[in-house]
Structures are given as C-alpha cells and as structure tokens.
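Of the protein chains in this complex, all but one are displayed in their positions.
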Amino acid sequence: MYKNINFRTDLADERADIYKKSNNIENNIDGIETQTREDGNIKITEVKITNENGEKAIGKPIGNYITIDINKLKVATDEQIEKYGDILSEELKKLINNHVTKEEDILIVGLGNIYVTPDSLGPKVINEIDVTRHILKYMPEVLEKGTRSVSAISPGVLGTTGIETLEIIIGIIENIHPKLIIVIDALASRSMERISSSIQLADTGIVPGAGVGNTRKEISQKTLNIPVIALGIPTVVESAVLVNDCLNLFIEKLQEEAKSNEYLNQLKEKDNYEEIKEALIPKDYNMIVTPKEIDELIENMKDVVARGINYAM
Amino acid sequence: MYKNINFRTDLADERADIYKKSNNIENNIDGIETQTREDGNIKITEVKITNENGEKAIGKPIGNYITIDINKLKVATDEQIEKYGDILSEELKKLINNHVTKEEDILIVGLGNIYVTPDSLGPKVINEIDVTRHILKYMPEVLEKGTRSVSAISPGVLGTTGIETLEIIIGIIENIHPKLIIVIDALASRSMERISSSIQLADTGIVPGAGVGNTRKEISQKTLNIPVIALGIPTVVESAVLVNDCLNLFIEKLQEEAKSNEYLNQLKEKDNYEEIKEALIPKDYNMIVTPKEIDELIENMKDVVARGINYAM
Amino acid sequence: MYKNINFRTDLADERADIYKKSNNIENNIDGIETQTREDGNIKITEVKITNENGEKAIGKPIGNYITIDINKLKVATDEQIEKYGDILSEELKKLINNHVTKEEDILIVGLGNIYVTPDSLGPKVINEIDVTRHILKYMPEVLEKGTRSVSAISPGVLGTTGIETLEIIIGIIENIHPKLIIVIDALASRSMERISSSIQLADTGIVPGAGVGNTRKEISQKTLNIPVIALGIPTVVESAVLVNDCLNLFIEKLQEEAKSNEYLNQLKEKDNYEEIKEALIPKDYNMIVTPKEIDELIENMKDVVARGINYAM
Partner (left out) sequence: MYKNINFRTDLADERADIYKKSNNIENNIDGIETQTREDGNIKITEVKITNENGEKAIGKPIGNYITIDINKLKVATDEQIEKYGDILSEELKKLINNHVTKEEDILIVGLGNIYVTPDSLGPKVINEIDVTRHILKYMPEVLEKGTRSVSAISPGVLGTTGIETLEIIIGIIENIHPKLIIVIDALASRSMERISSSIQLADTGIVPGAGVGNTRKEISQKTLNIPVIALGIPTVVESAVLVNDCLNLFIEKLQEEAKSNEYLNQLKEKDNYEEIKEALIPKDYNMIVTPKEIDELIENMKDVVARGINYAM
C-alpha cells in the first residue's frame, strides 16, 4: 500500500515527483505519463493522467498538465518576452485543439483583483486580449472568414463583488454559449523559486483561491458543462511554506557543518508545514508574501500570457 | 403644435428648460413637475415626469430625474467631498425606497473601462462599495440582523470583452436575483460646465455609451424586469459640442462689440451642431475631449459616489 | 518689410510654412534650410536656422529642429512601435554627435507630472532609461569599456515641488557635471492633428509649460552652460485653438455650400484666436483638452521615446 500524501502543491509534475520519492518508485506510475523537454532557458514538463490509478496516486483528475518554467523573467528583454509568449502559444494551441475546432467560440476569464498587485495578472491580461465576438456580430465583413469568436471577462473577486465567480461565469455562459473557457489565475505557490517563473496549463479546470486557503467553487467541465483550460501562475507564497522550505535549508546547512543532531535530522525528514502554520497563527504571521519586484514581474508575465493567448487564437 | 427638438442632452432638467423656451411656455409643462433646491454650493433639481404628455414633450420615460450640481469639485477639501457624498446619499435613498424595501437585494453595476481615465469612474466606485452578499451567505452571524444584501460588479466594455454589457448583467441577475440595480456610468456631457460637476440620478435606466454615439442596449426595467436606478456623471464632451458652445460665445462677443451682422445673428439663433459635426468629420476632429485634470476629478468623484452609495445602503 | 506674426506654435517647420505664406515667399527664407524626407508612415522635417535673419524670421534661435510625424500611433503594433523608436534613435544620435563625443556624460531630464496622464510622458520615459552612471562608478568591471555614463531624473513640476525645474537641474549639474542634457516634455499643441503623433527634437533647449501659458524658466545652453537637446511631444491642445481650427473648417463648409457671406469670409481670413480666447475666459472654457484615449497614446509614446533614447546612447 502506498503512503497517503499531503502534496500542498497544485503542480502535477511536483506531485508526481513527490509520489515517486515517497513510495520509492523508480519507473513511471501506472496511469501517469511524464515527459520533459528543454529549449534554452525554458523547461516544459508534460504530465498526462490516463486512468483512475493515476488520478488516485496524485489526487488530480484525468487530463493533461503542462508546466512551462521560465527563469529570470525579472530581467527578460522584449525579445525574450516575445519568445516565451510564442512557446506558451504553441502549448496552449495543442490543448485547445484537443477540445474544440478552429472556429468554435472561446471565452477568456481573468480571475483576480486589479487593485492588489500580486493578484492582478488575470484582469491585466484580459485588457490585452484581441476580442472578436462583437465584431463578428456587428461588422463581420471587416474580419477574415473563419475568424474564431473570442470574448473576455474579468469578473472580480468575491470580496469586492459579493458574488461567487462561478455564479458570474455560469450567467455569462448561459447568455453567450462559448464552447471552451480559458481561466487565468494568479496562484499561491508552494515554493519561492516558482514565483512568476512557472506557467501551468491544465485542461481540468481550477479552484480559484485554492492556494490561499479561501477555497472557492470549482470552475471546470463538471460545473460548467464545457471544457475549461486553466492557465495559472504562482505570484505569492504562504509564509508557513517559506519557513518550512527555509527550515530544511537551514538544517541541511547545520548537517553539512556536522552541527546537526538526531532530532534535527528527524525534523527534516518529516513535514513540519502544519505545525509551523499552527505556530504562526496566533501571531498573525500566517500571511501571504510576495517579492518586492512583483509590479515588474506581473507586467512581464502579462505580456507573455497576452501574447501566448492572442497567438493561440 | 409644439416644435420637434433635438435635445442633445441626457439631463431631464436641461430638456425641460429647452422645451419651455422653444415653445414659449411660461408655466409648467403638462405631465412634468420641476423643483429646485439649493444648499450652499449645491443645487438639486428634481424633474418628475408623471404622464404620457410629459414623456412625449421631453422624450424621456415616466419617472424621477434628480440632478445634483456641485461646483468646484476640482478644489474640494476632504470635508466637502464627505458633504457631497452625504447629499447624494439622501437623494439616492429616496429613489431606492420608492422601489424596494429596506432589506431587499441590490446589485451595483459600474460601467466603463478602468484603463481609460475619463471612463474609469464606474469600475473605481465598484472597488469602494461595501458588499455584504457573500457575508450574509457564508457568515451571517457577523452582520446585524436586517442588513441589506449588496453585491457589485464591473462588467467591462464591449470593446475589451466582446460581450454586450446587457448580456452580462442579464446572466448575473438570473443567477443572483437582485430586486433593484444601480448602474454607474461616466457620461458624455453636452456642456463643458457640467464636466465632473453634475450627478444625475434617474429611476428609468440608462443606455450606455449613448452620449458617445456608440449606443449600446438599454439597461432598464424594460430589459431586466427589475427597477434600474442610473447614476451618471459627465466626464467628457464631444468636440462638436464644444465648438458649437464656443461659436455662440464668440458671436455674442462680436455682437457686444457691434461687429456682428445679420448673418452671424441668424447663425447664433439656429443650432449649428449637426453642421459643425459634419465639418469636423473629414478631419477626424470629431473626437471626445476631456479636461487635463481629469485624473484628479475622477478621484474626487469616486469618493463622492462611493460614500453616497455606501451610506444609502 | 515682412509682417509680424503671432505663430502660436512651437514647431519650427510650421513656423517656416506660416512665414512663407504670410509673406508670399516662394523659395527658401534666408537663414533657414528646410528638408523633408518620408519613410512609410513617417515624415521627417528638418529645419536648420543658420543665421540671425532666419532667427528673426521665425522667432527661434539658431540651431537644428527635427520633427518626426507618426500617424496612427493609437493603433500601432509592437513592431511599428519598435520601428518608430529606431527612427527616433537615428535622428537623436545625429544631434547628440554634433555636441558631444561617444563617451561623454549625458543626463536625461523628464519634465511633467506623473499623476496627470497627459503630462506624465517625461516621468514615465525616465523609468525606462538604461542608466549607467552608478554602475560605472561602483562596478565599472561589469560594463564594456567605453560605455557612456547616462543618468536620468524626473524633477516634478513647480505646482507640486514649489521649486523651479531650472533650479533643480542646475543643482544636479553642479554636482554630477554632465556634458549634455536631453529634456523630455509633453507639449501643448496648436493643432489637434499633432496630438501624440509628432516628436520634435531641437538642440536649442526648451521653455517648460510654454504651450500652456505657465511660462517657466528656459532650460537651455544659455541658462545651463552645456548643450540641451529638447524632445517634445504634443499631448494637449488649448480649447481656443480647437475652436479657432474648427471655426475655419465650419466656415469652409458654409462656403462650399454657398451659404457663407462677405463677413464670414473675412472672419476666416483673419486669425480669431485672441478674440475667441477672450470670449471663452469669462466662462472658464479656456481649458486644456486632451483626447479620451490619452492613456493608451502616452503608453505607446513612452515605448517609442524610451527605445529611441536607449538605442541612441
């Protein structure tokens, strides 16, 4: 019997790694196919969950999960940003083509709060999307024949609207009938290294705010009856995660210096996240943190994602 | 028979004035009751259209129209902004109470584009609304009994969403069932003097973009089946309107200096708006203009309106 | 004797045109050389004032004046923006090389108010400049040998600092000793057509706020003792200018329709700017206006100018 794991990460590739390590599995997990490609600064990891075994193993529904890792986005040039956008576009196109034909309607949904910088990626991308739905409706003659109908919306967040995002999306779908939805969200990352440097694509939907502990209603084919591609980018990290990561690095350093002891070694072996989290709560330290340069990172990410989506349409 | 008039203003009080002048009416128009109050810097004009005669006369549906004129908003102190907000709140409360009880659900809709300063009033106000709907749903115990359910949304504009605002609102209403809607919109004004210094309240709904010549679908009880209060603030002016206004001022000055002539006097008597507009089109001069300090005016207006709405709830 | 002209434009090329028309000059004006080149969407006009005659004729000091006219900046693609930046860079480089060697220090000064959209171009460009002065000072080894020292500052505006811009610049120059200054400013235009579609370069300095009627102290070699290149972009227009332009268009239309008369024809011949201005003052209509899409125009202009300067360094 395999161990029950609290993954604490949304990334399917990280989950697969953790699962294999925990269970000492050398080869592939049954029901999970993993592939990695590299291209310059960029690593693309594809995880395909093909059956219920795979589903159970890493706690993610059957479907495709693609992670694009971009390093050094903070110092990216215009040319690099364009290249990243083009790579994203390629991957996105493949996922879209799995689910709809070239002309079927797509609705892009940008989750998040435009007034909170680390949460503003979704609304900012929406502003850059080349929408065509209204032109097809009112002036079809100015567009090439066969242009796909694209619409885009930024529904806001529960805290400022008072309305569940899912309720808003359902309402819109019932009126405009898209065939596929792409949801963009800023995620809470489980690792400082991933902040603004990973893009995750999945054709299995999203639970907004899942990372931040404010679970909202799932946005997926199950709740919407049409396929949902989620495009998520980590922009914040929980302080308990940061401390847990750092505690391990610190103990490692003590071990290297032969200053560690049995107890610390054990501490490192087990996962202290829950206990750290509890220790921080009374002090209100259990906050979300984000790097100081988040404004610039978000701007660059917005350019990458907007280009990726526009070119994929 | 009365003259057919192209009013070229959304303000019911201006229309009533124009109608009376054009038709040499001394007293009240049948079906229209007008009242004016003053309070310091602030003038409040109330126009009530009570029957079909009134409706036909000024081309506005039966209902209540209130205009609050604030001078010198550009140089308003914090204390003045609070006072303006309180006055708006009073007027708004009266209109709301005509249509719903104290506890019935209200949805606030902020029209406009957050990325275009003169069009950003609606979305900016939405961010300041004290929404309660989600708290009543998930943690009712933290609110006083009898708190009204308030939700708020910024649906974006057709050019960036590809979706008619009306379609989005209908979708949301079908899912959350409010009993009244308040729509906030930045208007194109027919007069430079009104820019960011008038607030118009009407319980007859709104046609977004009407002022700007991009008529969208009407948002009103007729299209939504629930009462709609429109809160509109002029923030831009058409260049043809500006020129028409100024041409008259210029001819007046020539007349005073006895430099005018028969022809100019006639020019002033008639309305040259349509001809000026046509003259400007080929040069692409027929643009919308806005004062240089619009950023500051919008900030102040946002504070007035947000306070006005929050206190009225 | 030639006519005395109130040019009411900062553009040397417009002044030369007006002067020639007013004085019925067919060929070149003595002391003024004019050249025009075209390149796709872009027209470049070069005016060289070579002696005192030229100086007197159009009321501009001896020096070089280059105007780059870009059409359709509002709808420019990323590729076009990069191309415009490259063209600006070429012209700027020529001017710089007239005055300093390849390694001499340059200080970039961005005039204007970051909080007033149409006046925010200067500060926004400054944020994008690749400064090197501090790196040359503290870590010269990371830069190629021969890298030029570039520094950049946004001194703010008199209304928010209480300090004349010239005083701030003099103070900085005395401490860091650049050999050339490039000043970026948003100008008041004398024509709606030029708004955010012309870039003017001049190696004779600038009078900030000159267009807006708030004349500040001149920033030029005369006041600073080092050469000053001014890069100016029209972003606002006076309402009296707009009305004057439009009045002429309107009368033209009346003439075409044979509805004009002797008096109107005369009105069109003469310049009514001063009288229109006076007519508008009592109504406080004499404001600065700016197009509704100014936010987007400024963003695009910022990208063009930042690229132009960075590549010229």
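As written, the chain order gives the labels A, B and C, with residue 1 at the start of each chain.
We take it that a contact is a pair of C-beta atoms (placed from the backbone, for glycine too) under 8 Å apart; a residue touches a chain by one contact, two chains touch by 3 or more.
Predicted model, so just to flag it, every value in this text is computed and none were measured.
Peer 1: For the chain left off this view, which of A:P118, A:G205, A:G232 or A:G308 is in contact with it?
Peer 2: Of the listed residues, the one touching the omitted chain is A:P118.
Peer 1: What residue numbers in chain C mark contact with the hidden partner chain?
Peer 2: On the side of chain C, residues 114-115, 126-127, 129, 131-135, 149-156, 158-164, 167-168, 170-176 touch the unshown chain.
Peer 1: What residues on chain A make contact with the chain left out of this view?
Peer 2: Touch with the absent chain occurs at residues 115-119, 192-193, 236, 239-240, 242-243, 245-247, 249-250, 252-254, 261, 263-264, 272, 275-276, 278-280, 283-285, 287-296.
Keep this in mind: only the chains that are shown with their structure count from here on.
Peer 1: Starting from the mean Cα coordinates of chain A and chain C, work out the distance between those two points in Å.
Peer 2: 46
Peer 1: Roughly how far is chain A from chain B, going centre to centre by Cα mean, in whole Å?
Peer 2: 41
Peer 1: Roughly how far is chain B from chain C, going centre to centre by Cα mean, in whole Å?
Peer 2: About 37 Å, centre to centre.
Peer 1: Where in chain B do residues touch two or more other chains at once?
Peer 2: Residue numbers touching two or more other chains: 115.
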